[in-house]
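Every protein chain except one is present and positioned as in the full complex.
Right after this comes chain A.
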Amino acid sequence: MRGCVRRFKTTLVAALLAAALPAGAAPRRVVSMNLCSDQLAMLLAAPGQLVSVSNLAQDPRMSPMADQAAAYPANTGRAEEIYLMAPDLVIAGTYTSGATVAMLRGLGIRVETLPPAEDFDAIRDAITRMGALLGREDGARDLLARFDAELAAARGTPDRGRAALYYANGFTSGRDTLAGTILDAAGYRNIAGDYGIATTTTLPLELLVMAGPDRLITGATWPGQSRGEAILDHPALSAVAPADAQVTDRDWVCGTPFVTRAIRSLR
């Protein structure tokens, strides 16, 4: 009980300290609670500045930085645990639970939300914004320059054929999505465009078969089976798609500099 009180006091002191700091100073205890902001924060934060990342960042199936993330204490995105970490800045995604964000703000913690980056300009903006939030503008500029160079090197020759993205439950992604952007940068024409699909939405299997894509990129399957993923094993899919079906992996999940690896993987 006494330990609890003491912990609460340290929390309170840290929170007061954070509030007392001048507005322009870089935050010293940053907690990230979104898989994508986790990666940008780990790439840009000063040593000791980042206190915790989300538990998803430690999952090698979703996070290209799982090894680095293992060095940080993980949070599961609940207001209580994040408050007890006494952060002076919390970085969340725009789709993070509204109740959690409101609760943290109500407790006097600064919460910034980063929208998901669906194209290269949005990734550039996210890098710059993260640099500004962490007070690491120089690091952000370097990262941006490296990203632009890698992107230019990764881009494929245009018109390499028609490709389809197909995920569990028969979903596909059009040009306004990160996966569609990756496909486009690799030099493929997305068949979703033939059916007027620009976002991520369902595409009936028979329309995919009728489109006859040159290349098929499917979603990764997860442990434990599901009926939604069974569509990826449908015989009609293997009948039309060439044998070398590519699987989207952790480099496809977030708008971070790692998307250049996803583009290169399509070569």
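Convention: a residue touches a chain if its C-beta (ideal position, glycine included) is under 8 Å from a C-beta of that chain, and two chains touch if they have at least 3 such contacts; residues count from 1.
In this text, contacts and distances are computed from a predicted model.
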item	value
Name of the absent chain as recorded in UniProt (options "FecCD family ABC transporter permease", "Phospholipid carrier-dependent glycosyltransferase", "Heme exporter protein D" or "Ethanolamine ammonia-lyase small subunit")	"FecCD family ABC transporter permease"
Listed residues A:71, A:102 or A:236, member touching the removed chain	A:236
Positions on chain A contacted by the hidden chain, ascending	168-170, 201-202, 204-207, 209-212, 222-231, 234-236, 239-240
